[in-house]
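Excluded from the complex is one protein chain; the other protein chains are retained at their positions.
Chains here go by letter, A and B, matching the order in which they are written, and residues are numbered from 1 within each.
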Amino acid sequence: MPGTIVDDVEIIDAGHGGGTPPPAGGDDDGDSHRPRRPVPPRAYFTALQLGLAAIVMFFMALASSYIVRKGLGLDWQSTPLPRVLWFNTAILLASSATIVVARKKLEGGEREAFRSWWWVTTGLGLLFLTGQVIAWHQLAASGMLLATNPSSSFFYLLTAAHGAHLAGGILALFYVAFRPWSRSRISQSTAAELASIYWHFMDGLWVFLLALLTLGR
Amino acid sequence: MLSRRTERGSTAVALAFALFLVIMTLVTVYIFWAKIWWFPPAITDLGHEIDAQYARTFLITGIVFVAAQLGLAYAIFKFRDHGQKASYFEGNNTLEIIWTLATVVLFVGLGLYARNAWAEVHFIGASPGALQIEVTGQQFVWNFRYAGPDGKFGREKPELVSASTGNPVGLDSTDPASKDDIVSPVIAVPEGREVELILRSQDVTHSFYVRELRLKQDAVPGMEIHMHFTATVPGEYEIACAELCGLGHYRMHSMLTVMNEADFEKWEKDQEAANQ
Partner (left out) sequence: MVTHENGGGHEQHHPPSGFIRKYVFSIDHKVIGIQYLMLALFSVFVGMALSLLMRLHLGWPTAKFAFFHGGQMTPEQYLALMTMHGTIMVFMVLTTAPQSGFGNYFLPIQIGAADMAFPVLNMLSFWTTFVSLVVMICAFFVSGGAPIGGWTSYPPLSALGEIVGPGQGGGETLWIVGLAIFCGASLMGALNFITTLIDLRAKGMTLGRLPLTCWTWFVTAILGLLAFGVLLAACILLLLDRLAGTSFFIPGGLVVTDQVITWHKGGSPLLWQHLFWFFGHPEVYIAILPGMGVASHLLSTFSRKPVFGYRAMVAAVCGIGFLGFCVWGHHMFVSGMSPYSAFAFSILTMTIGVPSAIKTFNWLGTLWGGKIQFNCAMLFALGFVSLFVSGGLSGLFLAQPALDLYLHDGYFVVAHFHLIMGVAAIFGMFAGLYFWFPKMFGRFLNEGIGKVHFWLTFIGVYTIFMPMHFLGLAGNPRRYSEMTAGPFLLALQPVHVFISIAAFITIGAQLIFLFNFLWSLFAGKEAKEENPWHATTLEWSIPSPPPHDNFGGVEPVVYHGPYEFSVPGAADDYIPQHLAPNLVRKA
C-alpha cells in the first residue's frame, strides 16, 4: 500500500530548524523581518492605468465594430451630428482646464479656492451630460432613433457608453470632495490627482469618439 | 534517510503510473494506426492531398506524443524517491535553444506545408465552366438549386419563401429565368466535372459538410460563400450540418450523389419534369 510520504517525513524531521519565522513584531531579528509598510499610493496610480487600459479595450471593440459595420452595408446612412455636441465638447474641454486649476489651488493650500474650482468642474461635467441628453432629444426629434440605422445605433451607443463612464467620473469628483480623507490610505491631493487623470482621459476619449463619429458620418 | 515503507510505496506508485502511461500510449497509437475509426475514403484529388497532409501531421504529432508520454513514464520511474539525492541543475541554455528551434521549424514548417491544399480550396476560385449549384440552408433542411438549361439562376425573394407550398427558396416565378430552375432536397453532381457551390442561409448560420469531400463551409445569412470541388468516385455521400442551428441541428441531413455524366443528365431531366 503506497505510504503517505508526509508521515515519514514528519518522523524524520522532528526537531528540524531553519524554517520557523521569528515571533511577530520583533525587530531584533536584524533584517529578516521589518514592520509592515502600508499599501503605497503608487498602487492607486497603477490601478488607474490598468483600469484605463481595460476601458480602452472596451471602446476599441466598439470602435472597430463601428468601422466594420460601416464597411459592410449599403444600409449605412450618415447621422447628422446635432450642433449641441460641439458646445458639449467645449464644456468638457473647459472642465479639464478647471480641474487643473482646482488641483493647483489644493497644492497651494488654498482649500476654499480648490473647493470652488472643483465644484465648477463637477458642474461642467453635469452640464456636459445634460447636453448629451439634449443631443439625443434633438436627434430623436429628427427621426433618428436607436434602431433607425446602424449609424444612429452607434451614435447612441458610443455617446451612452462614454456618458456612463463620465458619470462614474462625476461620482469620483463627489467622492474626492466629500470623503473624510484623514482616515484613508491616500491623501485628498492624491485622490484629486487620480480623479483628474481619469477626467482628462474621459476628455480625450470623447474627442476620439467625436472624431470617429464625424469622419465616419 | 527514507524509511523502507516509503521506498516500497514509491516504487509501486511509480511503476503503476509509468505502466499506465505506456499502456495508454500503446493503445492510443494502435487505434490510430489500425484506423479502427477513420476517415471514409476521399473522393477528390484535393481530398487525397489533404489526407497526405494528415499523414504528415499524424507522423510528427505521433512521434512527439510517444516521446513525451514515454519520456514522462521513464522519468517517473527512474527518478522516484528511493533514497537518492536529487541533482541540482537549473537549466541548460543550449538545450533550450535547440529544442525551441527544432519545435519552431517542425510546427511552423508543418503549417507552411499545408498552404498548398488550403490554396486550392480557397485562394483559387472555381473555373468559369464549373457547374454552379446554389445551396440554401434553413432550419432544418438543405435545398439545392440548379440553373437549368438556360444556365441562369432566377430571382429569389424572401417574401415568397413557403415550405408548405413547395417553394422553400422563394423562387420568383415572374422572372423568366426561374422557370427552368431545379430545386431539390438532395444534390447530385456529375463525376469528373468541377462543381461550384454557392452557399446561402435563410435564417441562422448552418454549415455544409461532406466527409468524403474533406470539405466544410459555413452557410452564413447575409453572405454568399463559394466553394468548389471535382468528385471522381461515383456513390452516395451523406451531408451533415456542422454549425449549431437550433433544436433540429442533429437531423439536418441530406445526400450528395456523384453520378457519371449520362446518369446526371437523366437525373436533371427527371428533376426538370418533376418541377413543372
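Please note the rule applied: a residue touches a chain if its C-beta (ideal position, glycine included) is under 8 Å from a C-beta of that chain, and two chains touch if they have at least 3 such contacts.
Predicted model, so just to flag it, every value in this text is computed and none were measured.
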>> Please identify which residue in A:V68, A:A141 or A:L215 touches the non-displayed chain.
In response: A:V68
>> Among B:D181, B:E196 or B:E243, which one touches the chain that has been omitted from the display?
In response: B:E243
> What chain A residues would touch the chain not displayed?
Replying inline: 1-2, 4-6, 9-10, 13, 16-21, 24-25, 30-40, 42-43, 46-47, 50-51, 53-62, 65, 68-69, 72-76, 146-147, 149-150, 153, 157, 161, 182-186
>> Need a quick check: the contact residues on chain B for the chain that isn't drawn.
In response: 9-10, 13-14, 16-17, 20-21, 24, 28, 31, 36-40, 50, 53-54, 57, 60-61, 64-65, 68-69, 71-72, 75-76, 79-81, 84-92, 95-96, 99-100, 103-104, 107-108, 110-112, 114-115, 117-118, 121-123, 138-139, 158-159, 161-164, 170, 202-205, 207, 209, 211, 214-218, 220-223, 225, 238, 240-253
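Just so it is clear, only the chains that are shown with their structure count from here on.
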> Centre to centre, by mean C-alpha position, how many angstrom separate chain A and chain B?
Replying inline: 46
